[in-house]
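All protein chains but one are shown at their positions in the complex.
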Amino acid sequence: MKLGLTLGGIAAAVVLATAAQADKLDDIIASGTLRCAVTLDFPPMGMRDASNNPIGFDVDYCNDLAAALGVTAEIVDTPFPERIPALMSGRVDVGVASTSDTLERAKTVGFSIPYYAFENAVVANDKVEMADWEGMKGKTVGATAGTYEAIWLEGQVKAWGEGEFRPYQTQADVFLALSQGQLDATVSTVEVAEANVKSGNFPGIKIVDKAPMVPDYVALFTMRNEYGLINYLDLFVNQQVRTGRYAELYKKWVGDGEPANLSVPGVDR
Amino acid sequence: MFGYTFQWKQALSKLPQMLDGALVTMEIALLSMAIGIALAVLLTLFRLSGNRVLNGFAVTWVEVARNTPALFQIYMAHFGVASFGIHFSPFTSLLIGITFNNAGYLAENFRGALKAIPETQTRAGRSLGMTPLEAFGYIVMPQMLRIAFLPMTNQMVWAILMTSLGVTVGLNIDLYGVTQDLNALTFRTFELFAIAGVIFYLITKIIQLGARLVAARLFRY
Partner (left out) sequence: MFDTALSAADLWFLTKGAGMTILVTAVSVVFGTVLGIVFGVFRYQLGAIWAAPVTFVLDVSRSIPLLIQLVLANAFLGTVLRLQMSGFTVACMVLTLYTAAYCAEIVRGGIDAVPLNTRRAARSLGMTWAQDMRYIVMPLATRVALPSWIGLALGVMKDSALVYVVQVVELMKSTQILITRLQEPLFLLLICGLFYFVISFPLARFGGYLEKRWSND
């Protein structure tokens, strides 16, 4: 009797312990839903179609990930500055939001291996005389708050010691301000710049030059301590490239040409 | 205890930057109050003028200011008016938005205060040979400002709180903007915003205390 109780207790403890050890990966599979933070004003990575449904490279990427996990995807529209709060507050499971994997951020969240790499372009208002990226010196420039290029550009403006830097909350606000002539120039990813120029939504803007930055590697992210999930994400990114899906998505959303090489020569991750 | 490790040291090391931001926040709020009070007095005069156009203008201003969100007013001041080719810097846009809001609310407060001032006083002033404007400026306005002092203090606090909306028009030198920039760099959301919250709280307390001191000095009988 007593032994039975003890055994029962141990069994219960084991069950509880296993339940407590279920990690995020298990939680996602069990819940049947993968909630992705995607930034939907960042064409062609994330945007909305004519009936305001989410579409884009990141949206497809999230859908692929959900399919691999055997769950349904839920796209949570998350502006750049709110990506991490959304993750930290458990509102999303994974960020598929073109997030640069900086060391400063890696202190707080866990990144997968890069799943995409951006080059950045300088985009200017038509009325502004600008030959190359250094033409931004002394001008009013802006970028999306909290992005890689914003951090770089603000650093540049400080280094130049003249001109003004304005971070807007969304990529759309940046291009709106640029198109309205409130900004003289901005730095954004080549993809975003080309998509916005091509769309005709923002009249009076032109691509001037490439920005002299290290390619902006972006990664999927989740909680820092969710190693199981991070491992899965790494393998998933690897498989996307291996199976040709990466090139396929590139062609679908970005266009012809070679998608960026995701490995850095001379070093392992 | 929590599934989260607080990193207060890292966040606190940014305190000097945040305090600089707090100064900008106070500057915007003070400017917007000073201009807002002047405009509100003007709007009150418009309402008293008996001129239909002026009165209509004042009423429209007050009602729009009071019946739409401050966020809307600030966003409009930046992106809305730019559709007409008028460009304001983020600082100016925020200042315009808050001032517009302040003037609307204050004008309404002034109107309430006016009810407490007997009209016979204006008439007495007029019969002493004052012009209507003189009677308003020397007799009615000082009392009006005194009666509306408490609502004005509240509005000042709101002005401080409203500066946090500057980020929506690209401002990053005020307290909220600085905090958000730091957050983008480090992702220490809770710690940074908690510190910003404490600073905002202290600012409003200082304003309320200051207002009380001013009131005690000004309103001795």
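Lettered A and B in written order, each chain numbered from 1.
Convention: contacts are C-beta pairs under 8 Å (C-beta built on N, C-alpha and C of every residue); 3 or more make two chains touch, one makes a residue touch a chain.
A quick note: this is a predicted structure, and the numbers were derived from the prediction, not measured.
Note on the chain not shown: across the whole complex it touches A, B. Considering the full assembly, A:Pro85 is the residue among A:Pro85, A:Gly135 or A:Pro259 that touches the omitted chain. One of A:Val59, A:Leu176, A:Val192 or A:Val254 touches the chain omitted from the figure, and that residue is A:Leu176. Looking at chain B, the residues touching the absent chain are 2-4, 63-64, 66-72, 75-76, 79-80, 82-84, 157, 161-165, 176, 189-190, 193-194, 196-197, 200-201, 204-205. Seen from chain A, the chain kept out of the figure touches residues 40-41, 47-48, 50-52, 76-78, 82, 85-86, 88-91, 170, 172-173, 176, 179, 201-202.
In the analysis below, only the chains that are shown with their structure count from here on.
Per-chain Cα centroids separate chain A from chain B by 37 Å. Chain A contributes residues 80-81, 84-85, 88, 104-105, 107-109, 142, 145-147, 150-151, 154, 164-169, 173, 176-177, 180-182 to its touches with chain B in the complex.
The part of chain B that touches chain A in the complex is made up of residues 4, 78-79, 82-83, 85, 87, 89-90, 167-172, 177, 180-181, 183-189.
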